[in-house]
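What follows is a structure written as structure tokens; I'll ask about it next.
Here the complex is missing a single protein chain, while all its other protein chains stay put.
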Amino acid sequence: MGKKEVLLEVKNLEYSFDTYAGEVKAVRGVSFEVYKGEALAIVGESGCGKSVTMHAVMKLNPEPPGRLKGGKIIFDGKDITNYTDKEMQTIRGSEIGMIFQDPMTSLNPTMTIGKQIAEVILKHQDVAKAEAMKRAKEMLDIVGIPNADKRIHQYPHEFSGGMRQRAMIAIALALRPKLLIADEPTTALDVTIQAQILDLMKDLQKQFNTSIIIITHDLGVVADIADRVVVMYAGKIVERGTIDEIFYHPQHPYTWGLLRSVPRLDAKKKDRLVPIIGTPPDLFAPPIGCPFAARCDYAMKICYEAPPEETCESDTHNVTCWLKHPYAPKVTNPFEMGVAADE
Amino acid sequence: MIELTREKFERVGPNIEESQAIVRPSMTYWQDAWRRLKMNKVAMASLVFLILLGIMAIIGPYMLPYKYSDQNLMLTNRPPSAEHWFGTDYLGRDLFVRTWMGARISLTIGITAALLDGIIGVIYGGISGYFGGQVDNVMMRIVDILYGIPYLILVILLMLVMGPGLVTIITAMVITGWVGMARLVRGQVLQLKEQEFVLAAKTLGASPGRIIMKHLIPNTIGPIIVSITFDVPAAIFTEAFLSYIGLGVQPPLASWGTLANDATNVLLLYPYQLFFPAFFISVTMLSFNLLGDGLRDALDPRLRK
Partner (left out) sequence: MSSNDKALLEVKNLKKYFYVSGGVLKAVDDVSFAIKKGQTLGLVGESGCGKSTTGRTIIGLYEPTGGEIIFDGEKVNHLTYDGRKKFARRAQMIFQDPYASLNPRMTVGDIIGEGIDIHELYTGKERMERIYELLDMVGLNREHANRFPHEFSGGQRQRIGIARAMAIEPEFIIADEPISALDVSIQAQIVNLLMNLQQEKGLTYLFIAHDLSMVRHISDNVAVMYLGMIVEMTNSVELYANPLHPYTQALLSAVPIPDPKVEKKRERIILEGDVPSPINPPSGCRFRTRCKYAMDICKEQTPSLREVSNGHFVACHLFS
């Protein structure tokens, strides 16, 4: 692979919500970058700050109660950290497209699908209405909605869930953005429809060379679509690396837990599942040490007292865990053995 | 900085209790609603005004040494003074005392009518919505018919049968007033009864009464309270209107409506007599409406976080 160009860089992002009970520290120092043309997956259990992170990048969190506390966001060479809502509007939709979990709430129920796609085009480009409608129809063709001629005149409620998500993708990609952010795009869909949508996203990524950030809690989806993976827990990144590093050489006990809890249909026999015990911490009062300690089989005294620092496994692979400290007891990585047998 | 010693790296394992603990202070629905209502300055000002009004309605009539019906034909139509704070009327009755007597009557009528509307409407709407189908059909047609009866005709009929008075006015208001609440509650119940927590109660073998009282009504209580808050000023206004056209409480009793009526007779000569009843009617109605708006925001479950 040649030299990779950075498209989006997030540095030490901190984001909080001021609620009645006090400050909810939803994102606590998150750094990652997205390269041109790659698919980055952000995984983690619900409530660990995945959506807030991406909404902070797009300035979509409600403010107040939300508040950007620190960090830097650089998109395509521009520092967009302190962009106003107006400045963001020139980027949203045209340079960064976004699709959400529930397509029904992100589509306008009183407007035809065609108009909604055309509206995005008209907002950012100086073209005639008829031309915009023509391109709206092409977009529906591209995302695989049959009878696009008829469909552009229909309303969202006349579409099925899967087709609504296709329409959302059509809107998000209408202006060929450099980055597509997909927040749990398939969580609300049936598996058969999920397979269709993931296929479509992979296709379009190749076709348009778009970078993708996909937020999900399903490692099966990650394996299908991602090049690199960021594992988040309690508002922090605990491990990041290429897809092979995360799946075949995972280093963090939380990543191990996630990997072990997914059932595998290709396994020969049905084993008992190994869940991660307990519940993620409330970010209203995050633990002072490693946030995963209360659920971690390997937790040591130090884990309850101080947060671990990020260490490098390789150029592309970082881990934040006390087990990497030279004093830590040696533990057998439950995933390394499987790989050794595999290769 | 914590000193890193080997001993710190002793394995202690997970702590399941801790990982399940809830750290946020517990907050009930009501505490949360109160917190949000407090943030709404306008609604709080209205609430304070209404509380003061309530207190004055209780103690106001005793603050001056006159009875509301005491006439003093020597001192008719006097402007406000140290002896008669709001002045006197055409029979020399003290207007300060009469205004707060009027507040008693107006608030009593408003609140009683709104509460009765509420109680009847909630029970009727709850039953209609819960059982649905044919029951609902029949019950809602009755509501439609009641809704169509012209209100004034009903009042006049009742006057003939029961004679004028407080009870007649309240009865007249309640006979037609509860249908709005019944419709509201029915709509809410129709939505709620498909919710899984209601299905769960049915699966556990809960009786219809239990489901309505424990599950449906408590989850409709927000809109019910808001609706009652809006009903009070409507009832106060209706009473004022009826009294103004002579169908309300009879002298020497006073309500804000009869006070306003008396004042209009002498409006050209003593315009300030109309000021007090008109002022209290409008500010009270406004306050109830603003409070209702505030409550609607505070009690709306969708805004909860």
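As written, the chain order gives the labels A and B, with residue 1 at the start of each chain.
In this text, a contact is a pair of C-beta atoms (placed from the backbone, for glycine too) under 8 Å apart; a residue touches a chain by one contact, two chains touch by 3 or more.
No experiment lies behind these values; they were computed from the predicted model shown.
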Q. Out of B:S81, B:N137 or B:Q195, which touches the unshown chain?
A. B:Q195
Q. Taking the entire complex into account, which one of A:S16, A:T81 or A:Q196 touches the absent chain?
A. A:Q196
Q: Give the residue, chosen from A:M163, A:I212 or A:C303, that touches the chain omitted from the document.
A: A:M163
Q. Since one chain has been left out of the picture, which residues of subunit A touch it in the full complex?
A. 45-47, 160-163, 190-196, 198-199, 217-224, 243-244, 247, 257-259, 261-266, 270-277, 279-280
Q | Contact set of subunit B toward the excluded chain (per top definition) | A | 16-17, 20-22, 24, 26, 28-29, 195-197, 199-207, 210, 214-215, 218-219, 221, 301, 304
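Here is the rule we go by: only the chains that are shown with their structure count from here on.
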(Q) Using the touch definition from the top, list the residues of subunit A that touch subunit B in their complex. (A) 19-21, 65, 277-279, 281-282, 284-285, 293-302, 304-306, 322, 325, 327-329
Q: Name, in rising order, each residue of subunit B that touches subunit A in their complex.
A: 2, 4-16, 18-20, 22-25, 27, 32, 35, 305
